[in-house]
Each structure stands twice: as C-alpha cells, then as structure tokens.
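Below is a structure I'd like to ask you about.
== chain A ==
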Amino acid sequence: MSAILLIVIPLLAAFLSILVKKYSANILLVVSFASVVLLNYIPLEVITIGGFAAPYGINLILDQYSLIALYAVNVLFFLVVAINCAKFKKLSSILLVALAGLNGMILTGDLFNLFVFMEVSGIAAYLMTTTNQKPLATFNYLVQGTVGSSLYLLGLILLYAMFGTLNMQDMAFQISSSGYHIAVTAFPFLLMFIGFGVEAKLLPFNSWVQGILGSSNRLTGPMIASVYAAAIGFVLGRLLTELFVFEGTLLLIVTAILGFSIVAGEAMAFGAKKVREILLFSSIAQAALVALVFLSGFTGLAALLLIANTAGKLILFLITNTATDQLGNDDISTLQGLFVNNKVVGVSFTVAVLNVLGLPMFFGFVLKMNILLEFFQTDHLLWPAVILIVSVVEGIYFIRLLLKLWFKESDLPQVEFEFTLKYVVVVVAALLILFGVYTAPVEQAADDLTAIQYIEGGNL
Partner candidate 1 sequence: MLQYAAIVLIMLGLYGILTKRNVIKIIVSLNILEIGLNLFIVSVGFVDGGLAPIFTSQNATNDLNFVDPLPQALVLTAIVIGVGTTALGLAIAKTIYAKYGTFNLDEMGEK
Partner candidate 2 sequence: MMLSMLYGVGIAFFGFVLHTSVAGINRKISGRLQKRYGPKWYQEFLDIFKLLSKRATSHGWIFDFGVIMALGGIIATAMFIPVTNNFLAFPDFDNFFIFAYLIAVGMLGMAMSASGSGNPLASIGVMRALTTMLAYDIPYMVVIVTIIKLTGTSSISGLALYQQAAGNNWFIVALPLGAIVAVLALMAGLGKKPFETYIAPAEIASGPLVEYGGKQLGMLFIMMEITHFIEVSLFVNLFLGGAENIFIFLVKYFAVYTALSLISNVYARFKIDQVVLFFYKWPLLIAIVQGFIAIYLGWVI
C-alpha cells in the first residue's frame, strides 16, 4: 500500500465517474471512505514518483505530520460528504478531484507540485462555491485565489532562480548551506506566504471569505471552513516549519499580519449579527492563531489546534447551514431558540463552541494551555496576552450566541436535523470531549510531531 493511492484512487474515480453519473455519488462515498480506511494501512515513508529521487523527481512525504493531517482531512471530508452526497450529486466528480487535490497538497514534498495541487483543489473549491448561488462571491474567490497562487508561483520561481531546486527539503538545505544572508529570501518567502495567506484566510488577503462562507450551504460551509482550512493549515504549517525563515522586516510584517488577523477577526465576529458571519470571522482569527503557533515553532500543538478548530467548525457550520437552509436566513433572531427542541444537536454545537473557547474538559483547553505554556517558556509574553484578551471577546460573542440559540419562550424555529447529521455531530463532539479529558495521547502526539527531525532550515 502506498500513499500515492490516496491521490490516485480519487482521481481515477473522478475520471470514471463522469461516465456513470448515476452512481457518482456512491462512488464518491465509497472512495472517500476507502481513503479513510486506507490510511490505516500505509506505512510512513517517502515515496518517490517515477523512480527519480528527491530533488530531481517529485516525492511525497508521509511522515507523522502528514499522516495526522491526512487523517484529519480525510475523516472530515468523509463526514461532510456522507451528509451531503445525496444532495449534491452533480458535484461528485469535483469533490473527488478536491479530495485528490487536498491529499496531494498535504503529501507532496515538491514546491511546484504543491502549486499544482493547490490549483486543483482551489478550482474544485471555486466550483463547489457556485452552489451558493452567489456567482459574484465565487468570482471574487476565484480572482483572489488565482492572484494568490500566482504570487506563490512567482515566489517559488525566484527561489528556484536563486537556489536551483524545487524540492522543499532540498530548498531548505540549499538556503541554509548557500552562505547567502537570509535576507535574500525575504521577498520570495513573503510572496509565498501571501499566496497561502489568501487560501488560509489571513486578514488582508481574505475578502472572499465573507462572500463565500457568509452565504454557504451545507456542503460548502463545512467544506471550506473545515476541510479546506485543515488542509491549507497543515500545508502552511509544513512550509512555516520546514522552509520559511522569517527575519527582520519580514518577520515583523508576518507577525503583524497574524496578530492583526487574530485581533480584527475577533472584533469583527464581535460586531456580527449573523450566525455564519460570527463563525467565519472567528475562523479567520483561529486560522491566524494556528499560523502564529506554527510560526513560533510549536508544530505539534499547532497541528492539534488546527484539528480541534476545524472539527469544531465542521459541527458549527453543519448545524448552522442546515438550519439556515430550512429557515431562509441566518440572522441570530431567526435562529433564536433553535436548540430548545433539538437538544442533541444543541449540545454538540455547544461542545464545539466551548471547545473553541477552551473550556476545561474539552480538547481546546488542553491545547490552549499547552500553547500558552510554550509561549511563556520561550519568553514570549505578548502573544499570550493577545490570545487571552481576544479570548475574552471571543467568549462574549459565542456565549451571547449560545444563549440566544438555547433560550426562547415561544415561536420556536422548526428545523429538522436528519439522523446522519446528528450522528456525525455527536461523534465529533464526543471526540472533542474525549481528548479533553484523556489528554495523554494528545500530549504524546504533540511531542511526536514536534520531535520529527526536520532538515536544517525553516523556522525551527
């Protein structure tokens, strides 16, 4: 069993599925489930493609880090698909390509190949968002996404011109051994960072988010906010830890961007009046926080935080968008009292929110504490302060939201949640609690991830 199958099988299925449209939804379901199963049987290794070893050919890196990322992305993807595949039959082939693209992005060890998979999954994402029926927002997403990936490519080419290689690890090695001052890489790194920043929802580059997630449906909401966010986050994390070296002005700019994203994201969520806007703005802040943690070198924790956040977002967007689809809009006043008659869903929603907030007994708490601890141990006092202050703001608007959703006397909104959805959200919520209480594996995983021997270079 080779990790290549994670990319190839969905791709093959996608090519074939256009012939058998009737069964395409089933194929999608089977393939996405098969990917999850397959994950259990593939060994950790570096896969060479075409028989040409690393800096010359393309390789796929399957280490602890990408395995965890693959688990997160594939499981989340499967859950989203399991709920939606019947309703979005038309998109089956596209979703299969998206799966291949996301897996490819996570696995690949080649920077240009990464660009290709970024485009594959990006185009699939643009297409998915057309089901929102907001073509303008999709167009906006497409333009920004394309500009972003073009900048990434420009940065990559500059690096190639300087160091003559495209392989991620080789690049890091060449940079560190070239003897040039690190400042020569500042511009390409910034370009690449911006390219990912667009997809990863970092603040000045993310004006597409509002249009896309603010009017998302049951497929696109969880898909973009959860599955894509997870994949992009992991890839950005790998780049930040393995390749990028931020120093001087660049470090200042990047940290300013991330800090601003965190603060402004929470502030915008605080002022938002619609449920999905609250969620999307808060996910902006979270994405920036994850990037910040990666940047600070706490790889394992950042990865787990990313999983916790995206799993939570899956629940939140699934529930919100299901209700929105049935009620017509997502004003808080419309959804008020939603959980009075839907307690199971309500509890899951609450668990997801509390997990994001870092309430004790939840996964998020363990991570938050460990992250703060790491910051303190490396004598960064500013970031914990920022994180804690925005946590207050975050808590206020989320609790305001929760209370609205839980309490209403009469005239309750009537929303039907089908069994699969309930099942999915409950399982995910239960996992969030489980890892909040049983923290040993979490800490183990964080240590394992952080302890991976990366080659020289990068921020570590």
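Assume a residue touches a chain if its C-beta (ideal position, glycine included) is under 8 Å from a C-beta of that chain, and two chains touch if they have at least 3 such contacts; residues count from 1.
How were these candidates chosen? In short, all candidates are chains of the complex that A comes from, given by their letters.
Please read all numbers here as calculations on a predicted model, not as lab measurements.
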Options 1 or 2 - which one, within this complex, touches chain A: 1
Chain A to candidate 1 touching residues, read off their complex: 112, 116, 119, 123, 126-127, 130, 134-136, 138-139, 142-143, 146-147, 150, 153-154, 157-158, 160-161, 166
